[in-house]
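Take a look at the structure below.
Note that this complex is displayed minus one protein chain, with the remaining chains in position.
On to subunit A.
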Amino acid sequence: MSLSKKLRSAITEAMEHHGGPRAAMLESLRMIQQEHGWVCDAHLEEAAALLGVTTAEMEDVATFYSLIFRQPVGEKVILLCDGASCYLNGAEDVRDAVMKRLGIGFGQTTPDGKYTLINICCVGGCDHAPAGVIGRNRKLVGPLTPDTIDQILGEDAK
């Protein structure tokens, strides 16, 4: 599997835009993920070669940032806030309800490949607590309740 022509040129462009190959590493990983949902080994190696950095350097960055996914994720990624303001408004009940409904824990993907569930630090939605962000466009949702999670899971966030 190799990178599309469009992605290759976007990565090359990012080098000039962000002030050099190193500075464009994270942006390259973000762009690959935006198109493919996650960053596989082949894409990572190809992007590293394009930028002129080593695969190890690229991997170093890719594994540090929690929202660069190095394994396949579901069609919809659900990031549930575990910050204090959400906790104080029942986030753990929402978490339990989502886990029960999907049958997965944090860091896992449903067998049908539809959902991945991840916990995330404060999403800056304390005025919508308990909150989460869903889908590739990181749409803010909340206040969530155990009774309204169907709505969240069913809503198309793409």
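Going forward, a residue touches a chain if its C-beta (ideal position, glycine included) is under 8 Å from a C-beta of that chain, and two chains touch if they have at least 3 such contacts; residues count from 1.
Rule of thumb we're sticking to: contacts and distances are computed from a predicted model.
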Protein name as given in UniProt for the chain not displayed, "Heme-copper oxidase subunit III", "NADH-ubiquinone oxidoreductase chain F", "Carbohydrate ABC transporter permease" or "NADPH-dependent stearoyl-CoA 9-desaturase": "NADH-ubiquinone oxidoreductase chain F"
Per the touch definition above, residue among A:Arg22, A:His36 or A:Arg101 touching the missing chain: A:Arg22
Positions on subunit A contacted by the hidden chain, ascending: 17-19, 21-27, 29-30, 53, 57, 60-61, 64-68, 79, 82-85, 87-90, 92-93, 120-129, 133, 137-138, 140, 143
